[in-house]
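A short write-up of the structure that comes next.
Only one protein chain is missing from this complex, and each of the others stays in its spot.
By written order: A, B and C. Residues from 1 in each chain.
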Amino acid sequence: MTSNLPALVIIVPLLASLVAAGAGWFNRKAPFYIAVIALLISFISSVLLLAQVVATGVAIEYQMAGWPAPVGIVYVIDHLSAMVLVVITFVAFVNLIGNRQAVETEFKNKEGAFNALYVLFTAGLVGMTATGDAFNLYVLLEIASLSGYALIGLGSSRAPLATLNYLFLGTIGATFYLLGVGYLYIATGSLNMADLATIIPSMMNSSTILFAFIICLTGLLVKMAIFPVHGWLPGAYSESSTVSAGLIAPLTTKVTIYIMVRICLTLFTPEYTFGYIDPTDIMVAIAVASIIFGSLSALAQKDFKRMLSYIIIAEVGYMVGGFFLGNRMGVSGAILHIVNDAAMTLALFMAAGIFIWKTGDEKQSSLKGLYAKMPFTMAGFTLAALSVVGVPPTCGFFSKWYLISGGIAAGQYLFVGALIFSSLINAVLFFRIFEIALFEPFKSHHHAGDEEDKVESHHGETIVDPGVIESAQQYSGSDSHDHGAIVIKEPPLPMLVPFLGVCVLLLILGLYSGSIVNNIIHFAIPAGII
Amino acid sequence: MFENKIDEAPLWCVVPLVITASISVLLFFYPQPFLKLASLAVQTIMGG
Amino acid sequence: MELFSFIVAKADYWAYVILMMVGLYALIAKNNLVKKIVGMTIFQTAIILFYVSIGYKKGATIPILHHGSDHGGEALAAHGAHAAAHGTQEVAEQAAHAVAHAGEAAVKAMDYINPLPHVLMLTAIVVGVATLGVALALAMKVYKEYGTLEEDEINQQLRNG
């Protein structure tokens, strides 16, 4: 059983997507549970894998169907991929259980399709992360992308157009990657990453390899939506339903960055990437442009999810810039930020889901008075926001710490400045929301008075839990002279608890970032990088 | 402007300010704890 | 003259590059969504052709083992140089390597075209078809929503609505 864990991580969601699609015809609730169970198994397996890798210190190589490398396709679980696997499966699992209500209402009669796509997308990402084969990576990339397009396309009425734009650019990106792999194959005759890594150092000067590197990297940069090829991202993420955005936004860009790290370090080897090509200056310049552009554009957004989307573009800049600093601090920061940013983005999109559940739309101006209405949700949201700003001891601070340290060590002061600038802009962005939620009285877009009923009837059943009512009474009891009668109404516990869990995780990740770096990331970076 | 009637703030307000005012005076006659701590700190910084 | 031979020697590369650019142009510059989708397909097909061409060797035969027959090998050995010109030497060696592993030491890999890129492209074609399907489905939804497939008209509607 344990020896087959690497297969389990991907096969279970892959099969579950088929089962869920079929089960949807017979039972409307079954697909959801199938998806949850599959993701849970996948999550547990990846945690076990990570534990095993950390304990033994040796990468696990799993031969699919028993064919050895370099002929067969192998899955390689090392420190880096095990960690990213945990991130992917965790985000997928928590986002799904946290948004159960939204799934039931937004995808009525499409439960089978939605859950199948959801799990398939996760399977694609998991496969991309685990695979040790450059072409297999392309296939899984497309599996993830295609199910991602379908998930996003199920969103609002504007979603199909946004998705189509995403599809065009996504296809360009993936095809570029495929072309790059083709050139690699011409030059080396191999598709196995480990095999390639042994061949490439002997043919450093080959222009074919250089071309392959550039084309692969370009494809991945398009896929991760770095400035100036970011155009598809804000539309796609903000028009999709919140459940899908909560899955895709934290993972797609982050996994693509992981792929970039993997390709640059494992496939092309650090000697080639940083020693021979040395793309630091140009890549950091692109990253800086992405950070500054993303932050400034976020400032102009009125829609909450759209603002988050632009923040993601800036965060992509953090990671790309940090990685291409080429020193241990910078690369550590980039890899740590993959984990941290996934958690932060998940928390923020889950918050967006709760806001939409509460107010019915996603304009920032609809968040009026929410601190009084939902203190627990807003406490969690505040924590997530502060993490994005980079306030210690939340995790956002520590990845920024490594990134800035790396920037100083590499002498890239522009990058350091951009990071600080973006922190300040993020502070402005989120405090603007805090202000709206704190200072302006709660106003519903529904007719005054019956908004609570509206929300309830809109969502069919509302689960009222005793804790919420109790706290409502106690608040109105002790502070009865507060503005009129503000009734606290938190979202139902199945929605609130996962969200708050993720928010607390942001703190835990922050406090234990030292252990994460020392025990995992340290081993994920080749010794050649100092 | 005000009548010559004594009308202080609530007791909960007056007590603390009397306490802090007394401490302010007390510290003139008995500054030892703070003075010792400060000179100890200065000693570690400036040496000697 | 040298330039000419350079171009001719890599004719398949030039073909795929031109096709790719045609596709990319349509993807970026065309206004109609279906034309964009067509461009995307051309773009993907260009890459498929590229892969197919790198697996091909002049005069080589399909990779089915010719047991007990060696005339093919002798006849085709002369074309080894052509294979090198195609830049596929390493590929050929690799194929030889792989076949040797399979236990058929007597078979000369030079006689066969490299099947791997072709097999890979089967997958890529499937991916391409799937992408095309999703894209067309989305285009239909867009048409239902806006009643048009022209991007500028859609944008006009978005601005007004």
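Convention: a residue touches a chain if its C-beta (ideal position, glycine included) is under 8 Å from a C-beta of that chain, and two chains touch if they have at least 3 such contacts.
Methods note: contacts and distances are computed from a predicted model.
Asks: Mind telling me which option in "Class III cytochrome C family protein", "Multisubunit sodium/proton antiporter MrpD subunit", "MnhA2" or "Dihydroxyacetone kinase subunit DhaK" is what UniProt lists for the chain we can't see?
Replies: Checked against "Class III cytochrome C family protein", "Multisubunit sodium/proton antiporter MrpD subunit", "MnhA2" or "Dihydroxyacetone kinase subunit DhaK": the hidden chain maps to "MnhA2".
Asks: Need the list of shown chains touched by the one chain that isn't shown.
Replies: A, B
Asks: Of A:Leu39, A:Leu386 or A:Ala524, which residue touches the hidden chain?
Replies: Going through A:Leu39, A:Leu386 or A:Ala524 one by one, A:Leu386 is the residue touching the chain not shown.
Asks: Provide the residue numbers of chain B that touch the chain removed from this figure.
Replies: Given the touch definition above, chain B has residues 1-21, 23-29, 31, 33-42, 44-46 touching the missing chain.
Asks: State which residues belonging to chain A touch the missing partner chain.
Replies: Residues 386, 389-393, 398, 401, 404-405, 408-409, 416, 420, 423-424, 427, 431, 435, 438-439, 474-475, 477-479, 481-483, 510-515, 517-518 of chain A touch the chain absent from view.
Basically, only the chains that are shown with their structure count from here on.
Asks: Can you give the whole-Å distance between the Cα centres of chain A and chain C?
Replies: 32
Asks: With chain centres taken as the means of their Cα atoms, state the distance from chain A to chain B in Å.
Replies: Averaging C-alpha atoms per chain gives centres 54 Å apart.
Asks: Show me the residue ranges of chain C that touch chain A in the complex, using the header's touch definition.
Replies: 24, 27, 33, 36, 40, 43-44, 47, 50-51, 54, 87-88, 90-91, 93-95, 97-98, 101, 116-117, 120, 123-124, 127, 130-131, 134-135, 137-139, 141-142, 145-146, 154, 158
Asks: Given the complex with chain C, which residues does chain A contribute to the contact?
Replies: It is residues 71, 135, 138-139, 142, 146, 149-150, 153, 157-158, 160-161, 163-164, 167-168, 171-172, 175, 178-179, 182, 185-190, 208 of chain A that touch chain C.
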